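Sending over a structure as structure tokens; questions will come in a sec.
A single protein chain has been omitted from the complex, and every remaining protein chain is retained in its original position.
Moving on to subunit A:
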Amino acid sequence: MARITAGVATSHVPAVGAAIDLGKTAEPYWQPVFAGYDWSRQWIAGEKPDVVILVYNDHASAFDMRIIPTFAIGCAERYGICDEGWGPRPVPDVIGHPDLAWHIAQSCILDEFDLTIVNEMQVDHGLTVPMSLMFGQPEAWPVRVVPLAVNVVTYPPPSGNRCWLLGEAIARAVESYPEDLNVQVWGTGGMSHQLQGPRAGLINAEWDNRFLDWMSGPYGDELRAIPHIEYLRETGSEGIEMVMWLIMRGALGRDVRALHRHYHVPASNTAVGHLVLEPVR
């Protein structure tokens, strides 16, 4: 049977992708950002997951204002890299796992999570920057990916509690997949940042670190109760992306062990946060 063996949380700042692509990771500004991922790249090389269910948000790339799915699961064979206005990132196409993705989609719909099924789309920095942070710059990505895109752009996004419950439903779906697969769930985006208006540049390290504590602890009751307005007030308008971490955390179950933790301010406008968690059963 397929099994969820670990969860990864990470920010997905576009400038981080640019720094990798332009060979700037050793520069003094960027070095402390990337140093926090050295452990994780070694760890994942040993873990060799077969599939990553990668929770991210599309930043007006595959989805524009015509169609706004709250939760969309990618069921394609492969995903091209989109041009976000400065040309596509020079990274390999992302290879999907349509069998597992369709299994999750069908199972979740029966479980009352009505996911939108996407058979053709390109992916943006929200998905590719976490891949680069965890795998570096390979010729081909060493893992298959099931993209799960969450609307956190047009209000209201899903509640944190709904995200957690979706994570639980995804875990049930994975557990009923007959093939023996090593599956990780990644939650991406955040942490505190605001990219708009006179209040832009907001960072709240104290709040972010409490969130990291709660992500690393049992139950998640505090996490699930955080209302949207608190993310907005305390962590900036784009801090709302952190609801996506709760899908990953919900998928890991009640108890987790934190294997690795990293926090750094700033990367561009953003506080970078990163966790590697494993379920404790």
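Methods note: a residue touches a chain if its C-beta (ideal position, glycine included) is under 8 Å from a C-beta of that chain, and two chains touch if they have at least 3 such contacts; residues count from 1.
Basically, contacts and distances are computed from a predicted model.
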Q. Which choice in "Cytochrome P450", "Oleandomycin transport system ATP-binding protein", "Protocatechuate 4,5-dioxygenase alpha chain" or "Branched-chain amino acid ABC transporter permease" gives the name that UniProt lists for the one chain left out?
A. "Protocatechuate 4,5-dioxygenase alpha chain"
Q.
Considering the complete complex, identify which of A:Met1, A:Ala35 or A:Ala200 is in touch with the unshown chain.
A. A:Ala200
(Q) Tell me which of A:Asp93, A:Asp111, A:Glu234 or A:Glu278 is the one touching the absent chain. (A) A:Glu234
Q. Among A:Cys82, A:Met121 or A:Leu212, which one is in touch with the chain left out?
A. A:Cys82
Q. Which one touches the absent chain: A:Ala2, A:Ala15 or A:Val183?
A. A:Ala15
Q: Name every residue on subunit A in touch with the hidden partner chain.
A: 14-15, 18, 29, 59-61, 64-66, 82-87, 153-156, 159-161, 192, 194-205, 207, 227-229, 232-235, 237, 265-266, 268-269, 271
